[in-house]
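Every protein chain of the complex appears in place save one, which is left out.
Moving on to subunit A:
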Amino acid sequence: MFKNMYNWIDERLDITPMWRDIADHEVPEHVNPAHHFSAFVYCFGGLTFFITVIQILSGMFLTMYYVPDIINAYYSVDYLQHQVAFGAIVRGMHHWGASLVIVMMFLHTLRVFFTGSYKAPREMNWVVGMLIFFVMLGLGFTGYLLPWDNKAYYATKVGLEIAGSVPYLGEYIKELMNGGTIVGAQTLTRFFAIHVFFLPGALLALLAGHFFMIRKQGISGPL
């Protein structure tokens, strides 16, 4: 039955070539840990994506309870943590996942670097990967403020002071991110918008580029 459904759709939209491009490809021996155990280093990219999916899903559930204003933000997180069924698990996954995604991405970057996989013809994919890295750090920085406890508040204050010390542009960057001159109500809503709309949007676009290029060029060959 599924085959008939597939064929029915395929006849109208001709999806087989698309499907071939996305999923139907061979995995070479030198990246397959089943054949060479040391090839586990090639798993880090996939695991980064896996954790990223966890982050997106847990984050979607967190926004059901989170309120981005300075009076209620803390109490909505507290409520989520202690009153909502499985709230502590979902918030825990988002909290620890943020660290884990950095770890996995870091290991993936090191693998690509030390196997020289960024070399021609894959330069653009490396650059896109580094942009993903920066977006992830941005997500970590903006997400850290959202619980609005003292740790969040003062870390953001220090971070924005560092941004403010960039010559010429620093003050403008700082004011833009602050949404004014102090870390306050505007900063929180701004960071919330950046954390849940701007950066994830950029992240998905960059990931699409990253995956398009890896499928187009194939994984780098054995050393």
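Rule of thumb we're sticking to: a contact is a pair of C-beta atoms (placed from the backbone, for glycine too) under 8 Å apart; a residue touches a chain by one contact, two chains touch by 3 or more; residues count from 1.
Here is the rule we use: contacts and distances are computed from a predicted model.
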item	value
Hidden subunit of the complex - UniProt protein name among "Transport permease protein", "Menaquinol-cytochrome C reductase", "Carboxysome peptide A" or "ABC transporter ATP-binding protein"	"Menaquinol-cytochrome C reductase"
Residue, one of A:28, A:179 or A:209, that touches the chain absent here	A:28
Touching residues (missing chain, whole complex) on subunit A	6, 10-14, 16, 23-30, 32-35, 40, 43, 46-47, 50-51, 54, 70, 74-75, 77-78, 81-82, 88-89, 91-100, 102, 110, 113-120, 122-123, 126-127, 130-131, 134, 137, 140-141, 144, 147-155, 157-159, 162, 165-167, 182-184, 220, 223
